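My questions all concern the structure below.
Presenting chain A:
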Amino acid sequence: MESPGIILAFWVLSAITVAGCLLVMVARNLLHALVFLVLAFLGMAGLFVTLSADFIAVAQILIYAGSIAVLMVFAIMLTPLAVRDNANSLYVLPALAAGLGMAAIIGFVAVSTPWAELQGDALKHNDPVTTVAAIGDLLLGRYVLPFEVASILLFFALLGAIVLVRERRNDGDPS
Partner candidate 1 sequence: MSRAALPPATPMARQILDHRSLLQRARTLPGEARVALALLGIMTVAALAAVGYLVIAGTLDGRWYDIRDLGNGTSHLVYWMERQGWHPAIPYLTTGLLGGLGILSLVGGWLVIGSWVERRLLAKFQIRQGPNRNGPFGLLQPIADALKLIQKEALIPIGADRLLYYLPPVLIFIPAMLGWAPVPWAARMSYVDMNVGVVYAIAISSLGVLAVFLAGWSSNNHYALLGAMRTVAMMVSYEIPISMTLLSVVVLTGSLQLSQIVAWQQQYHVWLIIVLPLAAFTFLFASTAEINRTPNDIGEAESEIVAGFHTEYSGMKAGLFLAVELGNAILVGAMMATFFLGGYTLFGLETWIPGYLILATKIGAVYFVFVWLRGTLPRFRLDQLMGFAWKFLIPLAIVQLLVVAVEALVIEQSGLPGVATVSGAILVNALLTFFGVRAWANAIGYRPEAGASTPILTTAVGGLRAAARLQAVP
Partner candidate 2 sequence: MAARLGAALPGAVTRATDEWVEVVPERVQEALRWLRDSEEFDAAQLSDLTAVDRHTHFEVVYHLQSLDLNHQVVVKAIVGDHEAPALPSAYPVYKGALLQEREVYDLMGIRFADHPDLRRLFLWEGFPGHPLRKDFLGIGGGQTSGLRRFPNEDRADPDRQMNRDNLTSQEMPREAGGHGSEHVASGGH
């Protein structure tokens, strides 16, 4: 577990992630910030790989680096030209406060979690063949209700989006 390769990878990936996050804050151009955000996402995916959570890593790339980034691209493109830079916001103080609060919570969780208990061979006893199979079993077994609720929520979000952007017109869509 604690082989030097993993440690090296952890530090490199952490550096990439943190640097990406910092650059997101520093960059004045929204699209530059987006690129650095994708960099941070990829660093996170790498960190997941070092934790042997390959499905989460791939999902991170697929959803965050792939889809969320494109979503942001569309959001930026649909925003008028003049506000495409990372300008000073009215919400500097509230955002700062919220960020600090978030950091405090994460710090508290990190400090108060008894990490030591999970460090041993606890996972190795019922070592699943793949994490995918384990996640699939859990999602469709123990956590099926939250899973279904989430999918219904997403479905209605999709419907809502369609209803919102639908143009009111009588003539049919030329296809």
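Regarding candidate selection, all candidates are chains of the complex that A comes from, given by their letters.
In this text, a contact is a pair of C-beta atoms (placed from the backbone, for glycine too) under 8 Å apart; a residue touches a chain by one contact, two chains touch by 3 or more; residues count from 1.
It should be emphasised that the depicted structure is a prediction, and the values quoted were computed from it without experimental measurement.
Engineer: Thinking of the complex as a whole, which of 1 or 2 is in touch with chain A?
Structural biologist: 1
Engineer: Using the touch rule from the top, collect the residues of chain A that touch candidate 1 in their complex.
Structural biologist: Touching candidate 1: residues 3-5, 29, 31-32, 35, 38, 54-55, 58-59, 61-62, 65-67, 69-70, 73-74, 77, 129-132, 174-175 of chain A.
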